[in-house]
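Excluded from the complex is one protein chain; the other protein chains are retained at their positions.
For chain A:
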Amino acid sequence: MKRLIAAAALALMGLPGMAVADGHASFPDRPIMMMVSYGAGGATDFQARIVTMTAGNEDALGMPIAIINKPGAGGRVGWNWFATQAEADGYTLGAYNIPHFIAQSIEGGVQYSAESFEPIANWGADPAVFVVGADSPFNSMADVVGYATENPGKLTFSGAGLFVGHHIAALQLEKAAGVKLAYIPNNKGGAGAMKAVIAGDVLGGVNNLSDAFRAQEAGNVKILGVFDLERNAFLPDVPTMAEQGFDIDNASVNFRGVMVPKGTPQPIIDKLAATVPDMFANSRVAGKMKAGGSPMHIMTRDEVLDMWAAREETLRELLAGL
């Protein structure tokens, strides 16, 4: 027994030493944890589980990734935890949502900013779309803006909350169309905002493309425009906002991806940045994502760094007036 304990103690002492000695070449040698700052069953959680399901394969990380949910306050609780308490050893990954966390850091009151995290790779991009009920008289964005021009401040439309992609899209629409609108943030996220549109509580709404696509398939809503630079493969017939004459870029697109806390050793970041995009590109992952109506958009670490910087700039400008 004593010998066993001694051996175990020796082995334990040896472990960190070895990792340092070989420059993290053996990373990862135990399962990895990924923090998702939204609840189980939400879109981010759902997609995170799909894109990480092949992590244990030999050609990926060779170790499984377990999802840990830390929901609350629109993601602030999870990201606060990730920025301040998560260990920067490469075994603690986090899922990011752009523009949410950048917009929240600009708004203030949180313990993180884009500088607190190191991106690894992006897996998905879910653009915002403008929806109206299936029996609505509006058939294009021109109708919507026309109504808003005649009735300033009376066009009510729902979205998933303040300082999230939907809110950014709403601000962009107000600015580009030069009208005053009544944005009604919902406390039940995208699902609650969609319910408000279908039930007729509001005249229209901004929602996720994936959820709106499903609602349109079910015959409950009409999709009038996409807040993105180009049309989406899921909705080839729906024009972008720019096509309809509104100067709106992709600042509200909800990008989802993986990051690590600042201070994670560079060799580990490099290793993850090299492997994770290939892991996302796995055909089983792509199949499941497509089946779920979730648009994929794989980006490498360098592309994500540029995207974060660009987003930070646009959002500062857009939110300055609030």
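The definition used in the following text is that a contact is a pair of C-beta atoms (placed from the backbone, for glycine too) under 8 Å apart; a residue touches a chain by one contact, two chains touch by 3 or more; residues count from 1.
Rule of thumb we're sticking to: contacts and distances are computed from a predicted model.
Enquirer: From the names "RNA polymerase sigma-70 factor (ECF subfamily)", "Membrane protein", "Monosaccharide-transporting ATPase" or "Multicomponent Na+:H+ antiporter subunit G", which one matches the UniProt record for the unseen chain?
Expert: Missing chain, per its UniProt entry: "Membrane protein".
Enquirer: Looking beyond the chains shown, say which of A:Gly42, A:Gly56, A:Gly146 or A:Pro265 touches the absent one.
Expert: Result: among the candidates, A:Gly42 touches the missing chain.
Enquirer: In the full complex, which of A:Gly146, A:Pro239 or A:Gly293 touches the chain missing from this view?
Expert: Counting the whole complex, the residue in contact with the absent chain is A:Gly293.
Enquirer: Have a look at A:Asn80, A:Asn208 or A:Asn254 and name the one touching the chain we're not showing.
Expert: A:Asn80
Enquirer: Spell out the interface residues on chain A facing the chain that's missing from view.
Expert: Touching the chain left out of view, chain A contributes residues 39-42, 45-46, 49-50, 53, 68-74, 76-77, 80-81, 104, 107, 109, 153-156, 161-163, 182, 184-188, 191-192, 194-196, 198-202, 214-215, 217-220, 288, 290-293.
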